[in-house]
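Omission of a single protein chain aside, the complex is shown with its protein chains in their original locations.
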Amino acid sequence: MSKEISVRTPSRRVLVDITDEVAREVNGDGTWMAYVPHTTAGITINEGADPAVARDILARLEELAPDDADYEHAEGNSPAHVMATLVGSSVLFAVENGRLRLGQWQAIFLCEFDGPRTRRVELTKVGG
Amino acid sequence: MSKEISVRTPSRRVLVDITDEVAREVNGDGTWMAYVPHTTAGITINEGADPAVARDILARLEELAPDDADYEHAEGNSPAHVMATLVGSSVLFAVENGRLRLGQWQAIFLCEFDGPRTRRVELTKVGG
Partner (left out) sequence: MSKEISVRTPSRRVLVDITDEVAREVNGDGTWMAYVPHTTAGITINEGADPAVARDILARLEELAPDDADYEHAEGNSPAHVMATLVGSSVLFAVENGRLRLGQWQAIFLCEFDGPRTRRVELTKVGG
């Protein structure tokens, strides 16, 4: 009931469309959770058709948690932690007839806020 | 186990209290998910008693993703996509004895960020 995918993020901050990787792993109809076990990354569902949308979302998050604000945490990645909480650590979605039942324009994005790194996404079936 | 409601949103941006519509559709006790299959709308749980709260939330979201910021996506609705990610595409809640078990002040709001439109909300029982 639980699977894991690994995502190599290519840069410091980037939203990576992982819809196809998720679709390959899920098996069994029902409601699934995609969970990110990291604190400087998140996961969101948004438009996948025009990659500019993901870039606009990220650019805006960088305005909301700017690098040059005052932060107490000494590692320098507090903006990434803030963005992770704004975006969230999990999403839910349906699988029907073995396929993701997302909305027409929806895609699933791993949100890298402190890369490049190899990130994990846990996929778990949570409901019938 | 899965139901759908349709919501006609009356304006470009508005938080619509859909608690009653959700309550009418859910059947069977357990944990339910309300999922929005759109990328310029979201869903949140917040105070339903004073409608000014929802207006304050929306006004603040409009400050966080202003219309006049620089966006790359050419359709002009990037603020709506940003707000959708900030708010999220699904909420979870409990149904007990056939009724929503929300907190005393909680209501479920469809968040329209690029309307007016007819929006769908999928209701799925995810747990016993």
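Annotations
Lettered A and B in written order, each chain numbered from 1.
Assume a contact is a pair of C-beta atoms (placed from the backbone, for glycine too) under 8 Å apart; a residue touches a chain by one contact, two chains touch by 3 or more.
What you see is a predicted model, and the numbers here were worked out from it, not measured in a lab.
Considering B:Ile5, B:Ala23, B:Ala69 or B:Leu92, the position touching the chain not shown turns out to be B:Leu92 (whole complex). Listed for chain B, the residues touching the missing chain in the whole complex are 31, 44-47, 50, 52-53, 55-57, 59-61, 63-64, 86-88, 91-94, 102-106, 126-128. Where chain A meets the chain that is not shown, the touching residues are 1-2, 31, 33, 35-39, 64-65, 69-75, 78, 81-82, 84-86, 88-90, 92, 122, 124-127.
Throughout what follows, only the chains that are shown with their structure count from here on.
Chain A and chain B have Cα centroids lying 20 Å from one another.
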